[in-house]
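Of the protein chains in this complex, all but one are displayed in their positions.
And now, chain A:
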Amino acid sequence: MTALTRVRDRLGALTPFQVAGTLLALALGALAVYPLALVVIRPFVTDGRIDLAPIRDMLAQPDLVTLLWHTAAVVGASGLAGLVIGSSLAWVNERTDARMGLLTDVVPLVPFLLPPIAGAIGWSLLGSERSGYLNLALRPLLGIEGTGPVDVHSWYGIIFVYTIYQVPYVFMIVSAGLRNTDPALEEQSRMSGAGPLRTLRRISLPAVRPSMGAAALLMVWTGFGLFSIPAILAPQAGLDILSVRVVQLLSFTYPPETGVAVALNLVVMLVVTLVWYAQTRMLRSTRTAGIGGKGARPRPMRLGRWRTPVRAAIVLYLALTSVLPLGALVLVSLTGFWSNTVDWSRLNLDAVVRTLTDTATQEALLNSLVLGVVCATVGVLAAAVVSVLVRRSGRGAGMLVDAAIKFPPTLSHLVIAVGFVLAFSGAPFHLGGTLWILMLAYISLHMPQATTASDAAISQVAPELTDASRISGAGQSRTFRRITLPLMTPGLLAGWALLFVTIAGDIGASAILAGTGNEVVGFRILEVFANGDYAMLGAISIILTLATSLVVLPVTWYARRRGGSPLSRTQP
């Protein structure tokens, strides 16, 4: 009764939670839009008038069709392959007796721990036509002379490496979706006479459609943005990839053709818009929201005689995607240089010692790890608040803020990084060359990943659970802290791991925003790569991978344990 006397909330008035959340969302939106406006609008405005010359110049690029076709083909093919492989791995691990504990739990994520540039170099070391380690090993076995049999600098090679980097996104998000789906839906299907495959196709896959939609969005977004892989693999394959072209226009053309680079990115933005729209529709459709479950732990499906082949395929995939490139990097750092022959008797730790005692590298590692932890935490918490507000407010303002946060980063990171330089390095902020500018840029650039993960997480929390909290006398803030946030935790931790790894190993934005004053690993790797020091490159990659693994593996393990236990079923 006493609470009744405090009648102060009026229709249309905002609660403190809404005010704080809205301010946060607006700040994030501004952080994304402002630098972008500086870099994007400038080329289109000449003497105070709108000038569409950049679009004309873009359309006049002689190889525009080839460029778009190559990029779309690589992103599309690797995305489809990633969706199939990632979902299959997730399903096998969550629902069948072919799972192998920790191995299938976390190892699919390992490619993720290897920064894409390290992975690309690793695959280059392995699969180069002439002196790739894989070819050196295979040739005697197959009796081939000269070159081959594999060539990673090719259509299939580049799609393969892209796919490896797409699979972890799908695996993580679809696993979380499956864990929150009532296994009774599947058991009912089996009882209705459907076999495992039919059940997978007709029941399990539709149930995790929101998760797959979120994964597809992330893949399209990261696929177009991946720079380091095509930079290393594409030129020799004769492929034109958009992200590489953008960097050429920005950095290797004088004067920089920012306008054309931006215009090219607008094409990407269009594609991402379409995927985002489709995904939003999917999340809102009630047909996929019917996830119930009274808390029974799913009994793994028996695969029978298929169990061994399935396990073998998984182990082979894991070996191929994690062990081989890591092995190549270890080998090159132990031999000290990359050559046609490996002298096993002369392996040494010189390069590793050289890397570990290098002060610039030490500083870069420390900065990257700290920035990774801070930015991932801030980003994920902010994303959770925004997701809750967007879900509550429905269409209109919520969608707008959502779009403002999600869209700008769909442009190339390099373009936005230039925007951050324009916006924050000079007066009045003077953040150039500091860790602060990196922090702002990292958070802003990774908000799409963070909000996509938190959108998927909130869609799994039944509205009644928050209603019940409000009825119990808890306000919006308390409901968020005590009910919504804990229930979103497994999904948010997955998002956190994603952010941490990509931020710690970021190359794109770092290439432009970092320097000797605010050294980070990505920048350091570029410096070393420019010097052609493959041994040190291998050593840095391995040290970074080990360091991020030490952080991410416990977090992922904890998230999966929380997500997998009956205690965290998100619906009663």
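What we mean here is this: a residue touches a chain if its C-beta (ideal position, glycine included) is under 8 Å from a C-beta of that chain, and two chains touch if they have at least 3 such contacts; residues count from 1.
Assume contacts and distances are computed from a predicted model.
Considering only "Methylamine utilization protein", "C-deglycosylation enzyme beta subunit", "Rod shape-determining protein MreD" or "ABC transporter ATP-binding protein", the record for the omitted chain gives "ABC transporter ATP-binding protein", by its UniProt protein name. The missing chain, though absent from the display, is touched by one residue of A:454, A:469 or A:518; that residue is A:469. Interface residues of chain A facing the missing partner chain: 1-7, 9-12, 15, 294-295, 462, 464-465, 467-476, 478, 482-483, 486-487, 565-572.
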